[in-house]
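Dumping the structure here so I can ask a few things about it.
Note that one protein chain of the assembly has been removed; the remaining protein chains are unaltered in position.
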């Protein structure tokens, strides 16, 4: 398999602001809004401020690299302001070279992504997936066909779903947001015995008619020797995604999980692409290469 | 908190036999039938034989200690025969001393067990759990109340459910097997922000009218400084459980997951308790102590 | 069984206003907003105005007495204004005298109300119902116990549910509006082989903190020799309900069903009780008698 590694190609200046009203007697938060550090995503100028300046605990999950921030907040307002400069240098591969990996050859840590999860009930979809995709040639192209099927079988409609919505709902209701497209695609991949995981971060290049920049959910599928990005919602430019977390589904990597009575305001997300020819930084753009956030040796980019 | 550690109290001689018919073009299996090695569960005389003698790969998950065996089987018969001698020395604690742990003080690796999973849709049960258990004093006794509620709200009926059955189904249908009782209890604990996980292994002391010895699913809840065993099905003697695996729910730790066309015969499980006063080995029995498989310093047992 | 018939006891002046925006190419409406004519509910000064004055067709269902109005509306605004004076003279019975009716003695036209329907999946609730209510003495008191159980197992919260919400959802989510309480009670009655149907109309005496007067959904259960009113939501005064329709569940008697692209504004409902001692008209009030809208000979009221 050929891989075209690269040095930093995209620089994103990211700013996230979250605002909550905490009712008595206080509430616990688990945030996953730190950008992840991965071989293809390096960070600088990172700053996270909580107002009021409550005690917080952070830890990085050794399996996924997700960075979690825990806060116990007293009643009143809680604001979280996060800024970071993100350099992206995806590993790029030729889709034609990316095969599905037989189950007995998968890395052990990947096996968990074969199983059904809360919002991705792949165990119900074995027959459907086999019927729709079983005759296709295994490999990246088949996963792309699953992505296209999901994209064609649901309509993106803001606020059409809620936090209980699962892949089965989306299959029936045929409507959703990026989270729902991701869950359905993951469920179908797993139903075909292809490991798939849920990734969160920030979008880039999304159609402004869909609203201001926002958090984004997308999919990573294990093919060849790593995890490759897919965007079944088709709303943004995958190359510009800044990754926060990966998990089995939205249950694992909500940008904010809270315990207690909390009113949340709409988050504010800003993602600016820095262009600088002298640095080799270009705007994220659609490309035909397969993109991985797993990293690998840096080299000159393709398309 | 007081803890009464102990040396090996129970010895179980375990024998598991699995039989499959694999159709063309072959199938992949992921087994989780090895007994786990934990501070409170030590193994000897372990032997696993596959017939035919196909190549297999084993790995131990670093997070859970689960031992997975992968096999790619050709069409025909596949038999797995596993035998092991298991010495159990549960850590025992006084239930009155076991508190629920505030979210901001939970060990990071425990957080994942707060979230909903495929068969434990705790996100749908927040109001129900709060209504039923919110007024109870936090601690082991509240978890015991959840266990008793589940035990009282469903009837154990062999073969009444299937592999798609979830906690929500059990709440409605009020019938199930040990797997279903476990899923419902886990979902309710998580809905109360109490970490709970699914444990599998072999039963011991189950009422023979429920059938021959079998695999068992039960619950571990994080309280005080460790994971404690609960048996919401009430069908067996928890002290005699041999643990195979722990996970988010049955999706993670099926004793056998297969990919391909496979016909499975009913598994055979034998669990013999060895009694020997000179060794201090007694038959597993019901006791009022809280039992943990996490281990801790060994000392003389309580009741 | 003793029955205390009565002459008109309550007079309600009712006014309903509905407003819609119809998109191209037009839409079809089926309204069920006419008050029903029943032996215990007589109408006068009835007036229904559609603006614009589109052609409409009305029919009265021979089985239920429901009055349906069909309209094909062109794009633009559609207003429906309905006013009626309703005289109520419920048949009243002593609850202690009302027995459940054996299945082989039910009137044929009642049998359909034993079966599960879209939002009342009684076929899933046989075990639950038997477990919760099977040991109670059959009769009105048992139905009242079902009503109280539903009332105690969910919390009334405006806008907490939608038109897809079913009895199973309410059992899990423990929250809803009058429609949801009604569906759950109906499902549980049917699971006990007690005929139950869904009734719609207008509320009266509802707590103003729940919002302005509104449409109301409640339950009628077949006991003794007729259908008796129950209000599991506990939000209003059953004696003041004006009945529009009865059916299997909300699917049958939505006050408005539309086909096409329609934006609906919040309906306006006004229900005024006329008090006049010379006529014998009193304000609707809570009472301990069982109330039936089936009618029967009119006579002096009880409590």
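By written order: A, B and C. Residues from 1 in each chain.
In this section, a residue touches a chain if its C-beta (ideal position, glycine included) is under 8 Å from a C-beta of that chain, and two chains touch if they have at least 3 such contacts.
As the structure is a prediction and not an experimental result, all values here were calculated from the model.
For the chain excluded from display, the touched partners among the shown chains of the whole complex are A, C.
The hidden chain makes contact, of the residues C:112, C:134, C:152 or C:212, with C:112.
Residue in contact with the omitted chain (choice from C:72, C:131, C:270 or C:283): C:72. From the set C:59, C:265 or C:286, the residue in touch with the chain omitted from the display is C:59, counting the whole complex. Interface note for the absent chain: among C:103, C:141 or C:272, the touching residue is C:103. Residue-level contact of chain A with the missing chain is found at 124-125, 127-128, 131, 153, 155, 168, 171-175. Interface with the hidden chain, as seen from chain C, comprises residues 28, 30, 57, 59, 61, 63, 68, 70-72, 102-104, 108, 111-112, 114-118, 120-121, 123-124, 163-164, 193, 248, 251-252, 257, 259.
The criterion applied here is as follows: only the chains that are shown with their structure count from here on.
Taking chain B out of the picture, touching joins the other chains into A | C.
Note: the chain lying farthest from chain A is C, by mean C-alpha position.
For the self-contact between chain A and chain B, the two sides draw on mostly identical residue numbers; the shared fraction is above half.
With centres taken as mean Cα positions, chain C sits 47 Å from chain A. Separating the centre of chain A from that of chain B, both taken as means of CA atoms, is a distance of 32 Å. Residue positions of chain B touching 2 or more other chains: 124.
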